[in-house]
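The other protein chains are all here in position, but one chain of the complex has been omitted.
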Amino acid sequence: MTFQEIMELHPRPSGVDRDSLIRCIETCLDCSASCTACADASLSEPDFAEMIRVIRLCADCADACDATRRVVTRQTAPNLDLMRTIVQACATACVASAAECDLHAAHHEHCRLCAEVCRRCKQACDDLLAAIG
Amino acid sequence: MTFQEIMELHPRPSGVDRDSLIRCIETCLDCSASCTACADASLSEPDFAEMIRVIRLCADCADACDATRRVVTRQTAPNLDLMRTIVQACATACVASAAECDLHAAHHEHCRLCAEVCRRCKQACDDLLAAIG
Amino acid sequence: MTFQEIMELHPRPSGVDRDSLIRCIETCLDCSASCTACADASLSEPDFAEMIRVIRLCADCADACDATRRVVTRQTAPNLDLMRTIVQACATACVASAAECDLHAAHHEHCRLCAEVCRRCKQACDDLLAAIG
Partner (left out) sequence: MTFQEIMELHPRPSGVDRDSLIRCIETCLDCSASCTACADASLSEPDFAEMIRVIRLCADCADACDATRRVVTRQTAPNLDLMRTIVQACATACVASAAECDLHAAHHEHCRLCAEVCRRCKQACDDLLAAIG
């Protein structure tokens, strides 16, 4: 995606490993869109009485991913404490929605796919946390 | 990205052409991330006194893209009037930031790239508007 | 709220009537929070099978209000075309969620209250559109 090339052109990068930043942003973009789509599909399922937790936790996860992605994208004058805590919140949101989606993965393929992207995003958050130190 | 597969699994799709929806979402994701990255790079440029409009209009464009992408992702019980007007707002935001980034494209490659992604997103919004009818 | 005092201290205001801006922002803040709360309450109602459209349209309305409020808050170098189209999108979102919440107002007080705040926000959007011209 174009945003990666733009990030590589930053005149005063923050020093945080850029590949880890970009990987976290990429997975946050897909995870946010996937969670919005999974919550929405769940709302239309015949068994949506069983899907209330999925709908709620996927909405949370989309919100956490969008905020985290914006903070992580900014390389000017970063605050590493904030970057660390918001990436941790995002990882926690991913774990929560992945766990709930797993419970429905056998009968709803969108939940199986959503759990996978949440886990990839959680991994990218953990890798970025390791890179921040 | 995974979100596309999830959208294709929606149990009760809205009837709006799904390829147009997905293309709009894809470009909104890249345009939002690119505008956040371009505003941030502009804030660190030595000539940032010239970049004030870029910083402002790219922030607006990121906000418009994120909201539009969420609305467009939802296929359950859509309101087509809302879909139409928010996609129009997104297209207008893309035009505004592309025009401003164009003014700086010769000396800031990130602005040249950002103008391009804004125009791709504007095109995807127009195509979706045509598909909605 | 403090944001109003901060807006009045802007060193180079845009010329758009500030009372109309502030009233639109105020109602967008309450409308976004109210729609998030109403969608969430609806998800926990015993008759939530009837609430699917409320849940979806209130989520849309919260997204539209948050993006619109951010764009409208910025007074530096505004683009009036964008301001106009995004405020129109917000007004359209408010009309959609108010109409849906009205259908449930008799048996869910949170829907009655939510419809009211959506209508106040729609009015503030219309007033701002008149002030922009």
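Each chain carries a letter (A, B and C) given by its place in the written order, and its residues are counted from 1.
Assume a residue touches a chain if its C-beta (ideal position, glycine included) is under 8 Å from a C-beta of that chain, and two chains touch if they have at least 3 such contacts.
Just so we're clear, the structure is a prediction, and the values are computed from it rather than from any experiment.
The chain not shown here is touched by just one of A:6, A:96 or A:124, and that residue is A:96. Here the missing chain is touched by one residue of C:23, C:53 or C:70, and it is C:70.
Here one chain is not drawn; of C:38, C:61, C:95 or C:125, the residue touching it is C:38.
Taking the complete complex into account, residues 1-3, 5-7, 9-12, 25, 29-30, 33-34, 36-38, 40-41, 43-46, 62, 66, 69-70, 73-76, 108-110, 113-114, 116-117 of chain C touch the chain not shown. Residues 52-53, 56-57, 59-60, 63-64, 66-68, 70-71, 74, 76-79, 81-82, 85-86, 88-89, 92-93, 95-96 of chain A touch the missing chain (whole complex, contact as defined above). Those residues of chain B that touch the chain absent from the view are 40, 43-44, 48-49, 52, 55-56, 59.
Assume only the chains that are shown with their structure count from here on.
Chain A and chain B, compared by their mean Cα positions, are separated by 19 Å. Centre-to-centre spacing of chain A and chain C amounts to 26 Å, using the average Cα coordinate of each chain.
Contact of a single residue of chain B with at least two other chains is seen at positions 66, 70, 74, 76.
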